[in-house]
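First up is the structure itself, then whatever we jot down about it.
A protein chain is absent from this complex, but the other protein chains hold their places.
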Amino acid sequence: MLLVIVAGGTIVIALSANLPAAFGYLPSLGLAETGFEAFRDLVHTPKIGWSMMLSLWTALASTALSYLLAMALLGVVFASRQYGGAAAVVGNALLAVPHTAVALAAAFLIAPSGLLTRLASGIFGFDGPPSFSAPGDPAGFSLILGLTLKETPFLFVLGLTALRSLAARDLMDQARSLGYSSYRSFVLVVAPLVHRQVKIGTFIVLAFGVGATEQALILGPTIGPPLSVRLAEWFQDPDLAKRTTLAAGSLVLVGLVGAALLAWQAMLWLAGVFLRRRAMSGQRKGILEHGLFIGAWTGFGAAAFAILGLAVLAFSSFAGPWRFPALLPDSLSMSVWQSQATLFATPLANTIVIAAIVSSVALTSALLALETTRTRPALRTLLTILLLGALIIPEPSLVFGLSIVMIALRVDATIFAVVWAHLLFALPYAWLLLTSADRAIDPRPIFAARTLGAGPLETFLRIRLPLLAPALLTAGFLAAIISVGLYLPTLVAGAGRIGTLTTEGVAMAQGDRRVAGAFSLLLTLVPLLLLGLAAATRRLFANSGITP
Amino acid sequence: MTSAKALCSFLSKAWWLAGLPRALPAALLLLLAACADAPAEPPLADEASWGEVTASAQGQTVYWYAWGGDPRINAYIDWAAGEIDARYGVELRHVKVQDTAEAVSRLVAEDAAGRAQGGSIDLLWINGENFAALKSAGLLYGPFLERLPSAAALDLAGDPGLTTDFAIDTEGYEAPWGRSYLTFAIDTRTGGQRPESVAALARWARAHSGLFTYPSPPDFAGTTFLKQVMLTLAPATIDFAQPPDDAAFEQATGPLFAYLDALHPFLWRNGRAFPASAPAQRQLLADGEIALTMAFNPTDAISAISRGQLSPTVEAFTLESGTIANSHFLAIPKNASARAGALVVIDFLLSAEAQRRKADPKIWGDGPVLAFAGEAAMPRDIPRDIPLPNPAFEEPHPAWTERLETAWMARYGE
Partner (left out) sequence: MTDTNGLHVWRAKARVGTRLLYDNISFDVDPGEILSIVGYSGWGKSTLLRFIAGVLDPSVVADGEIHLAGRRIDMLRPESRAVGIVFQSAALFPHMTVSENLLFSLRGKSDRKDRLKSALSEIGLENVSDAYPATLSGGEQARVALMRALLAQPRALLLDEPFSSLDASLRGEVRRLTFDLVRSRAIPTLLVTHDTEDANSAAGRVIHLASGGDHSVVDGFGTVSGLAP
């Protein structure tokens, strides 16, 4: 009960802490003059309208793009009838790699002196790097690319899970026997059903995109940046009045998510009308199947792009001078790993310790909440809504709001603060995973145990806990993986004092690509290792007869 | 008091393992409250002897907020942390900030929140406008400089660079740590002949369109570049040691902005985007996207060549039309939690050993603040190609820096 209040309360408090601050009341910083000054300051910030539009546009475009790619990939994989397993492995792996690493990798590929133009120069024979503005183009295309690379695997993996729970195969076979090709069947029959289950995932992606910070720092424009970057700047402004502007901006960001959701719903509605009309026309051929084909190959390309980028970036940490247009560095060198090794040790250790704490606390809390709400379904629903809320509210709005609370409690810049902030984002996933696993448990053995005279604690320990164990493990690893990738919550709650691979990676990446490569390699390896451990333990359980 | 502290430190290590899970959230809340109220170190008496300082520093953790954008400097700080831990039992943690203004913001916030003790910052790498802001707000501890044993070796009376920071008297509220000057580096393979003056730089940029840029102010190196151009082009009548009035500012920056207006179309990305920092710009040079970069450190390029980031065709140089030089400092916030520890750290950083290592171009190559006794004390193998500052400009008053950054942002940044 208390736990539910703490977990849910944090989200409510974090968000609502922005409210008084936005109207100038911030007693913990000695500001008590209420009024609309913060909003006035916000509105008068040069190019603020552009920043807001940029946040909206990049979020909507990347969500739409990653959704199309993910659906197309699902279609092709599903139609193939056999590559589902392999695709799930690749999808999960890309999903586990933190946004920071993917953004750094994308930046290295698309820059005018990046690997892609180097390839092109070899083919077309120009020897100076071309002049174009990427990454950091004013309209945010690089940022859209970076977000899409990360969100496509998320939606793809969600879609795979949805497909498993649907009788999709029969429906597809049915449509094919009616004369529809596999791709067209997928688009018209299976995709709408997958959509029903993945829709909430697209909302999460959209909200995340509106608040995306580390990708925006790496890939977004530096002049006229998205609103999230402005918020981060105000947070670090020595002029404390900017903290109220920050609070106002955080609320505006929530509003932007609302606007984005409306626009997204409208887009979905239009797409729905279009697809329904195609389906009702009875035509067995059209552009849909070609679209699916193109989308899927674009999706494969995006995955290859991300993997190539990560590999090349990791390789660059072993490189000597590597000037345009050379495809390979002049020489290899271990100097980064030798001279900087100790600099990686602390962030790596911090990352692992924090991930371990976050994971265990998230698990314990989720499990306790599960048991305490077992007889209180209304409370459980409330908790689910609150925790899902944390995923649909943009990250900066929550984090900066939470920081107001932390400063008032004087707990910021501690490891507790970082863990607390991380839980905000790790707990919802752990909770969702556990509740869905719990729903899937056959209640009969538990009734049987109770009728055989086992007490509630014994039933829980001997029957329910072993049945939940695989899901618990998965949830634990998931929470750890999420914790490893969090940038803004770590930076703000830790006040920079708690450096993890993401915060140090972003801070140090700009100076030397090889250092960026080293951080990116570590940032990629840690979650992949966790993922591998998760898979190994699942197998262990599968062998022991308990399946997740 | 001690027991509360011990409890906190115990719990901070093991609280997630301990106790009944059901009590966890309650324990968490209690703990947060308890640790928030746990009183910090008893403040170190101002008249404490150095022996007392080192004694109370023992076991302290010093959070040092220092710019973390250069891996070499980070490695040096990491070395110092190891030495200090071994010798004094003080744990030094480098908090890598991207801009010292972040730390200023934090101190101002803590002050507004009434956090007069137990602050989160113990030590700052600072100079210029950030120092001026904190000192005038009364947020720095001091004067402390003369308490440091190492300070005896500083020529404080004879060398104004050690006691003046951007034309402001430091009054012992910060300790000089190093000094440096603005240096350029050119990749001769694509950039050809180096420009020798501010005017020649503009001509070079025109001839090598897209191959030059400068770090986006308020980045330190970028702002310094602006100041150097301003000082070179401004009329000689302006007194830069005083805060500017509007007329003086107009007069001094008129030629600068005319120069930049003409220069920008020929910059990297046509002057519509700028690299975030000098190291970021160095990476652009390494990639071959530009041919000319700058750093506030004469050994930056040479060391990058030796580390294999830059190719050997890169040469470092300074402009003969004048080079801006300044000192950078270490300061302790008034509400530092580990004041004694911070003093010990500074004292070590000013020692001949630490200064010598810092001056080594292979390590960092930052100018020492100690008057080393003759050449012999300096690293023997300074490469000959390290450029020296030509007729040096003094840093203007920090008010210039602030107005210049604001004006630049208004003109080019939005």
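Some notes on this structure:
Note that the chains are named A and B in the order they appear, and that numbering of residues resets to 1 at the start of each chain.
Throughout what follows, a contact is a pair of C-beta atoms (placed from the backbone, for glycine too) under 8 Å apart; a residue touches a chain by one contact, two chains touch by 3 or more.
Computed from a predicted structure; not experimentally measured.
Listed by label, the shown chains that the missing chain touches in the whole complex are A. From the set A:T161, A:S181, A:T372 or A:T537, the residue in touch with the chain omitted from the display is A:S181, counting the whole complex.
For chain A, the list of residues touching the undisplayed chain reads 81-82, 167, 169-171, 173-182, 188-189, 192-193, 196, 276, 279-282, 284.
FYI, only the chains that are shown with their structure count from here on.
One inter-chain figure worth recording: chain A and chain B are separated by 34 Å, centre to centre, where each centre is the mean of the chain's CA atoms.
Only residues 2-3, 6, 28-31, 46-47, 111-113, 128-129, 131, 133, 136, 138, 221-224, 235-238, 240, 243, 319-325, 330-331, 333, 335-336, 339-340, 342-343, 346, 357, 360-361, 364-365, 367-368, 407-416, 495-497, 499, 504, 507-508, 510-515 of chain A touch chain B when the two sit together in their complex. The touching residues of chain B, when paired with chain A in their complex, are 12, 16, 21-22, 24-26, 28-29, 31-33, 35-36, 63, 65, 68-72, 74-75, 78, 93, 95-99, 101-102, 104-106, 108-109, 112-115, 118, 120, 133, 187, 190, 210, 216, 269-270, 272-277, 279-280, 282-284, 286-289, 307-312, 410, 412-414.
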